[in-house]
Structures are given as structure tokens and as C-alpha cells.
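Handing you a structure now.
Removed from the display is one protein chain of the complex; every other protein chain stays in position.
For clarity, chains are labelled A, B and C in written order, and residue numbers in each chain start from 1.
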Amino acid sequence: MKNTKVHWTCKDVTRKKNGKRGELYAPVMVRVLDVVEMTPDVKLIKVEKPKGFSYSPGQFLMVSVWGAGEAPISITSTEGVHNEIELCIRKVGLVTSALHNLKPGGLMGVRGPLGNRFPVEMALGKDILFVAGGIGLAPLRALVNFVLVRKGDFGRAAMIYGSRGPSEVLFRDDLKGWAAKGMDITVTIDRKAEGWRQNVGLVTEFLGKQKIPIKEGYAFICGPHIMIKNVMRDLSLMGMPTTHIVTTLEAHMKCGVGKCGHCYMDGKYICTDGPVFEYPELKKSGAF
Amino acid sequence: MAGLASAFGSGAMTNSISEIADARVIFVVGSNTTEQHPMIAMHMLEAVDRGATLIVADPRKTQIAAFAHTHLRQRSGTDVALLNGIMNVIIGEGLVDINFVRRRTENFDEFEKVVKRCTPEVAEKITGVAASDIQRVARIYATEKRSMLFYSMGITQHVTGVDNVRSCANLVMLTAHIGQPMTGLNPLRGQNNVQGACDMGALPDVYSGYQKVADAGARKKFESAWRRKLPSAPGMTMIDMFDSAREGKLKAMYIVGENPVMSDPDTSHVVEAIRKLDFLVVQDIFMSETAELADVILPAVTFAEKDGTFTNTERRVQKVRRAVRPMYGAMPDWKIISELSKKMGYEMGYRAAHEIMEEAALLTPVYGGILHHRLDAFGLQWPCPDADHPGTSFMHRKKFAKGLGTFNPIEFTPPEETTDMAYPFILTTGRLYFRYHTATMCGRTATLEREEPECFVEINPKDAGRIGIRSGNSVKAVSRRGEIVVKAFVTDRTPEGIVFIPFHFREAAVNLITSPAVDPVAKIPEFKVCAINLVPVIPKPGERPKNHYNRKEDLKILNELYEEPEVPS
Amino acid sequence: MEKVSTICPYCGCGCGLYLHVENGLITGVSPSAHHPVNHGSLCVKGWNSHEFVQHPDRLKYPLVRKDGILQKSSWEDALDLIASRLSGTREKYGPDAIGILSSAKCTNEENFVMMKFARAVIGTNNIDHCARL
Partner (left out) sequence: MKSDLVLSKAHLSYWLRQLRKEADLIGPLRSTDGDIVFSSVENIHDIVADCPANLPCQKEFLFPQKEEMYKFSPKGTERPGNHKKRVIFGIRSCDVSAVGLMDTFYGGQYEDDFYMERRKNTFFISIACNRPDSSCFCIGLGTGPFLKEGFDIQLTDLGDRHMVQVGSAKGRQMIKGFDHIFRRPKKADYDDQYEANLSSQSKFEKRITLDNVRRKILAGKVPDSFWEGVASRCFQCGGCVYQCPVCTCFNVVDWKDGGAEKGIRMRIWDGCMFKGFTKMAGNVWPAEQIAARTKRWYFHKLLYWPEQSGKFGCVGCGRCTITCPGKIDMATVANRLEKKD
């Protein structure tokens, strides 16, 4: 098991030819196949996969609606598991509101896939802890599905997923499916809610309660900035080597290809150097 | 400008912006200069770098106040008491320039009587500024020779606005800080061409160049040039017009490039007045709240599509040049009015903007030499009486425009609205750096729009603690006239008891709650003082965070899902 | 590429700036290096003062309210309507039943024409602007 080579479902993205050669900012129009309302302000939008399009867990798309603008959205589907590209979109601004108005059959523009991927090969044969907060489950879902279809290549998998309230728990079917595949799942909500018999509290309170050996395990984290910061710190204090802690960051982006400068942070472009970072890279910056 | 005119005979910045850097003392009253007139603040900062003393009097801790050597945080609406206190010290300590007062001014004795009563201690009680600070500022200001005094809307937008300005004028005359470079009394005008609009006589009582309509001589001159009989009684100010419309007397209005629905105090009254009109024409570049109520809307052009002149706050008349053709089907305002006049049986016959200026120069003594062909290379500063005159960088040299400068005895009167148990906070309104007026222009500029996307209320940490709010919380601001909901922004920029709300935002139009009180002379609304209460807005249970998916079956599914997770092998 | 020297439309400082024009489109702004007020600087509003000029939200044609709804009109019709309504009001209620608000954003020439219009054409001194705000 230890020596099994992971068979990547895709090649690494060639960094130049996105869309037509030379048109860096021209979105490719894709058709919306299905729209699933997950919570009051989160929708799962499934779009057709353009020919020759290939991506890895952790990458994102610049999604574009003419007249509203563009926004970076991480891909939540997994190649080889899903036929379509799935995007999990929370309504927060102009672009995401426009996306929420899309109906099946409508068109949206995409550019990508952009950014790096989760370096999951480093966790081969090891146990993995996923820590997600809110919409942060979306990028991790791609990785979880990736790992679970290659169950033999990895050790145990566990997840802590924090949500604001019961109604905001995303991907319920997936959670159920993962649990069925043997994943240890802890779902927690921030504050007590009527009728909720599950965990209450921040994700950090549940760290170390899984059957994952902290010192050898690997952690993949995504969520709000403050959650990422605390989880990374706590895990490293609990003894997880910092190189085993990986996160993916969200940032304001206008181009997605390292030109517009909006996501620039301490010498790194989140769009091209990230969005996936290992803890040591981030520790240098004051933000973490 | 009424205050300045009654003291000096002319209402404008007496000195020039380029003199600021060489001043020794800069006294700024009621002006958030770094944010509202950044390029003037740049000169002030330069002066400070060269060793000048900067004194700022403003209740709020603005950025310019952070550079001040002395920051006086007087209570809102107590400027007269503060200035009288300062002048009391100047008189009491013998710092008055008595030669200047004797030669160049009148009515000093009356004035002295009033100021005598306002000792620094009395002023301290009213303003909350320590008597020692008042004394220090008085000494600094009076003893340096190159002292410039600046003021802005923080002085004028009060019921006592004219009094405030007259007090400033008194201070300047008392110390002879006028009629020389690097001195003077300098109002910083808010909009690009307010000065020009006043100069050109867009006022109910004067023609261009402040020639009174009631003055038969002036009227005759205009009548003969325009070949029409002109009315002699002064007309209505804007505030009067809306009052008159509400009473059903004013029947039609023609509004050019203004948005009174947003910018005027007590919005609901303005809307009511406009709805009563038989006919409203609005001429503007974008759709505005006022235009939405109009019967006819005419598309005008922006500064980039027309020729003409703007007069800045230092009286500099400068050329605006057409850069692009008028967009779409829009026309310059002067052309529209010209066309309309023709249809109403009066042929103006202008073919270009410079022809209008030629006529204005002919009829306006202070603009006598302001002709377009002379304005390349940064314009000319009026008074510029003839075509050879080089313009005037500082005014009132050797004598005031009206002859002798007049001291006006000013007693302190409290603002129209004072706080009480029900309305314990003083609300002051104003602009933000990234925004401008009612946001028709900056709202369509990506960088500006992004920086301050939503309305807020600045509140002191102590007050915030007392009513139990934190930054980001929603608060309801309630006055005797209405209420708006805004986000709280807790900061010590604003002193205790005072809160600040910017007026640019349509969603939270602060003028729904501001006071309709106006200065009796200048008719400037009291935007800077109004009593309000702040009430935290607590989201009702189930409202936010939205929980309408929190149905029983949902919970059941979730509970079942995780109750007995399968243990991984 | 042309550079047109003009004055900033925002506050009363009256900073000198250049509008950059290419093929009839305004592509940028730069400060006047020797202007006595701004000496090669501008504030954020000045730097972005070009953007709203060619915004598609601009009013494009006269609008006249018909049956309660604002409808597109020609200049000719709109001006005819205004002329007849203003003349009618003046005849019925006298010139002082008409009020005119000029603008601090308009040029001197336009303000002069507005005041001439109010005083000579309408015959009222009811003219003012938002100087007080």
C-alpha cells in the first residue's frame, strides 16, 4: 500500500494556454446543467465540462457573468468522480448574486483551472484530518472525494466540519456518503439551536478527538481566515509537524493569473503561488 | 458668504493657496482639510514641515488634527464662544494691533463690550476647551505676523453660521492678519464652482459680482444690457423656495445639476414640496433622486465635454476645456438655456462660452479683465478689473472692499436643537474623502465606490459602551423628524456625546433626520448640530442568521445522519 | 493621444489636471505639474475624475413625463413643452411662482446664463444654488 503510486486523474495544468492562445482574460462560455439550492444563501451550480478541460483538487476557476464581473470560485467536484464541474457558491456580492440567478440552460463564463492543487501525494499511506468551516467545505470536498476513491492509497480519514447553524450544513448527502465509507465525521455548530442534538462549539474544540495520530497525520484545512489561523496553530502546538498542515486561502482577485495584484500577500500571489499553502510558507507572514 | 460680506464687503478667500506653505501660524476651524481639500492640506503640511504652528479647532479628531500642535475639541455649535474667548485673551493681554483697528476698522467699542464678558473661563464652560488652551492659542495666533485662518462647513452649516463667520472676521481684524500675504480669512469652498456660482449671481439678491438687485444703478446697467425690465425685490433662497412650494405658492421649478432631495435637510419636506409643484424640470448628467420626480429631464454634459471656466476657492478663474464630444444626445447647460430662451421669445444668441464671459466681464467689475484668452497658464484671480490687470493674489490691501472693516459684536447663542433625555447625542454630518456630495459622480467610479460602500455612524467608545454596541452593529439613529439605520463604527475620532454620519448614502439618507433650522441671514441649514438618539438594532430571533430551513424534518435527517457514525475500520 | 488641460470637477481646490483622450475615449488623468494649487499631485477623486464621464448610465436623451411615466423625447419637443409650461405659469401666477436652482457644478458662463434666464427671460429673482451645502 505504501508504495502505490497515486494515479492522477489529470496532468498538471499547463500554465500558459488558457482558452485561446494569447487571450488570458477571455472567459469560455459553459452551459449550466443543474442548480441545487443547498441553504438559503448557498447554491451548488453544475456546469458542463468543456472539452479537454482537466483539473485537480484545490484548483479554482474565475467565474464570470457579463455585466456583473468575475470572481474566483474553487472547484468542488472531483475529476473521475463527477462528470460535471460543480461550483458551490455563497451569495455575498454582485457576481455571486448574478450566479444565483442562473437557471439550468443558462451560460456562465469560466477561466481556468487556475492555481495549484493540494499536495496530497505527501500524505500517501498516512492518516488525514480534514478541517472545514462553513463554505470552506467546498474546496475540501474535491479532495475528500479524491482521497476516498483511492482509499487504499491512504490511511484513515477524519473530518471536523463547523457550521454556523444546522440549516447551514452543506453537502449533507456527501457527508452521509463519506460516513458510509468509513470516514470519522464530526459536525459542529457555533451556537446551540433548538432540536440540534449534535456537537456545539468551534472546530478547534474537537481537534485531537479523532483517531488520527497527530504527530504522523496530515491536515487539510479550509474555512474563514480566523479559523484557519487557529486550527493551524493548535495543530502545530499539539505536535503535528508544520509541513503536514496544508490550507487553501480565499482572497479578493480580479485576474486569477498573478497580474491584478489584489491577492498579493507578503511576496506571494494567492492565485498563482496558491491558493493551497503549507503552514511554513504562511508562518512567515504576519497574517498567520 | 453673507458674514464675510458684512465685515469686509466681499465674500471669498482673502489670500491664496500658494501662500500657505510660507505661513507661520495656520489656524483651521471647522474644516476636515485633509479629506475635503486634500491639496490645500498638502500646503498646510508643508508649512508645518517648515516649522509653522498648526492649530485645529474641530470636535472630531480628523487627520489634519493629528498634525496639529494644538487641537481644540470644542462642543458642536459653540464656535462663537471659542472665538470670543480667544479674542478676550487677545484684548486682555494687549495683543491687539491697535493701529490697524483705528485706521482700518469701525465699531470696535461695541464689539469689545461683548467680548469682554466672554473670559476664557466662561468660554471653557460653554465649549469644553480648557481656558489655558484658549489662552495659548490666542497668544500664538496674535503674536505671529504670518497667521492664516481657515474655515469651512464646520463653521457655516449652523444656525449661527453667519455669526461664526463674523467672529472669525473679528479675530482677523483684531490682530491685523489681513491685507498682507500669508494672512487673511480663508473659507474653503466645498464644490468645484460654488465660488463661481456666487460670483456669477446665481443668488436671489445679487447680480454677478455681488451687485445688489435692489441697487437701482446696478439694475439699470443690467436692464440696458439685457433690454428687459428686471425685478427689484430680492427673490427666494432655495430653502424659501421649497417652503413656498409646500404652501402651494411656487408652482414651477427648474433645477440644474442639483439633487436637493438628497442634499437638503429634512428630506421628506423637500419631497413634499416638489410633489406639490405643477411643473418640475431637472437638468443633470445622471438620473438622481430629484430627477425621478421631474416632469421633464434634460441631459446635460460633464466638465469634460464643454468649454467654460470654474472659479476655485482662492478666486482663481480657470479654464475648463472640452476634451471629448458630448456623449449621446447631451448638450451643455448654457446651450440648453439659450435654446429655451429663444423658444420663450428672448434671443441670447451665444455661440460659444467665451462670448458669455465677455458679457459677464462687461457687466461685472471684479471680473472686468477675466476673458478667456487671458486664462491660459492657470487662470487669473479676481478682483481683476480690466484687461491689463494681473489679478489679485490677496485682497483688502490698504483698504477693505467696503472701505472700513466692521467689527460685529456677536453673543454666543446655543444651537437650535440641544440634547435632552430623549435625544442625548449631537449629530453632525459631513463628507467622506472617497465620496462627494450625493454620489452621482463618485458612485460611478469604481475605486471611489468601493472604498466606502455603506453608511455608518462614528461613535465614541464610551458612548458605544453605554448603549451597548460594537463596530459593525446596526444602530437606528432617531431624531424628532425621522430615523435611519446605519452600521456603527466605534472610534475616538468623535468625542463623547457627538456622533458623525456622512450624507452621501441613498440607502441611509441622513437628511431624513437632520434639522430644518437655517441661519436667518444666509439660510444655510444647520447640518452640523441636531439632537438624536441611537438605538441598537437587535435582530429578531429567526431573522438573521436566517433559519427558515430549520424545519423539523431537516433536523431529523441531520440528527440521524450523525447519531451513529460508522466507525472506520 | 491628446492631453487636454482642464480643472478637476470635485472640490473647491480647483486643481489642474489633464484628461487623456484617445479615439474619443477618455483613458486617463494626470496632474498638472506646475499648477499653483496641486503642484503635480491630485487626491483620489481627482485621479479618478475621468471615469464617470463616459459611463453608460449617463442621461442620453430628454425625458418627458406622460401618463405618469418618463418617456423618451426629442430636444425640440421637450424644450417646447418647457417653454409653454413656464410661460403659462408666469402668465397665470406671475414670474415669482417660478424658482430656478443653478448649480455649483456648472461653469461660470452657465451660471451667468441661468441668472440671465431667471431675471431677464422669466422676470424673477428666484434664483439660487446649493452654495450652502
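We take it that a residue touches a chain if its C-beta (ideal position, glycine included) is under 8 Å from a C-beta of that chain, and two chains touch if they have at least 3 such contacts.
Just so we're clear, the structure is a prediction, and the values are computed from it rather than from any experiment.
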| item | value |
| --- | --- |
| Contact set of the excluded chain (shown chains only) | A, B, C |
| Residue, one of B:A7, B:M39 or B:A138, that touches the chain absent here | B:M39 |
| Interface with the unshown chain - residue positions in subunit C | 1-3, 5, 16, 18, 20, 22, 25-35, 39-44, 46-47, 50-51, 55-57 |
| Missing-partner contacts on subunit B, residue numbers | 34, 38-39, 41-42, 45-46, 49, 66, 376-378, 433-434, 446-447, 450-451, 453-454 |
| Residues from subunit A at the interface with the omitted partner, ascending | 15-16, 18, 22-26, 66-71, 90, 92-93, 95-96, 225, 250-252, 254-255, 257-264, 266-267, 272, 287 |
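The rule is short, and it goes like this: only the chains that are shown with their structure count from here on.
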| item | value |
| --- | --- |
| Chain centre separation (subunit B, subunit C; CA means) in Å | 19 |
| Euclidean distance of C-alpha centroids - subunit A vs subunit C, Å | 51 |
| Residue ranges of subunit C touching subunit B (in the complex, touch as defined) | 2, 4-16, 19, 21, 24-26, 34-39, 41-46, 48-55, 57-65, 70, 73, 75, 78-83, 85-87, 89, 92-93, 95-121, 123-133 |
